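Notes for the one structure printed next.
The complex is shown incomplete by one protein chain, all other protein chains being positioned as in the whole.
So, chain A:
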């Protein structure tokens, strides 16, 4: 589980981002981080912190979202077999990534949604036609039930050989 010092540090970070000092963060507070503002998927990432229809996130919500990125080996220490699946399990990490693509949250990645996310990542450097081909090929390879969209199960299958734990984890130094 998260150590006391890590919580203290994250709370310190939360308050330093909270410019209006009212205990919550808005989207603007995140946008103020230059390295995040220049990230092509910055807006999608920021969005992940805000539940449906909300514009503010408190510290609890902040920690909840960050919890997805805890390394999986942390779970071996708690060994709580009967509890709910931890947020940083492989499956939940994959679901988090899935939701970055699934813009309308209908548990399917449509061609259109994939195109929009691709467009965010490439900017103006690739034409619509080329991008369309990329999207078509990607969906074709992953789509198993022929509905021209990617469900979470299909998403998991495509990424079964990827080291999700390593790529979607952040390690604390202390």
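What we mean here is this: a residue touches a chain if its C-beta (ideal position, glycine included) is under 8 Å from a C-beta of that chain, and two chains touch if they have at least 3 such contacts; residues count from 1.
Rule of thumb we're sticking to: contacts and distances are computed from a predicted model.
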Protein name (UniProt record) of the chain left out of view, among "UDP-arabinopyranose mutase", "glutathione transferase", "Proteasome subunit beta" or "GPAT3 acyltransferase": "GPAT3 acyltransferase"
Chain not shown, touching residues in chain A: 3-6, 8-10, 12-13, 16-17, 30-42, 45, 66, 69, 97, 100-101, 117-118, 121-126, 130, 133-134, 137-138, 142, 150, 155, 158-159, 162, 164, 167-174
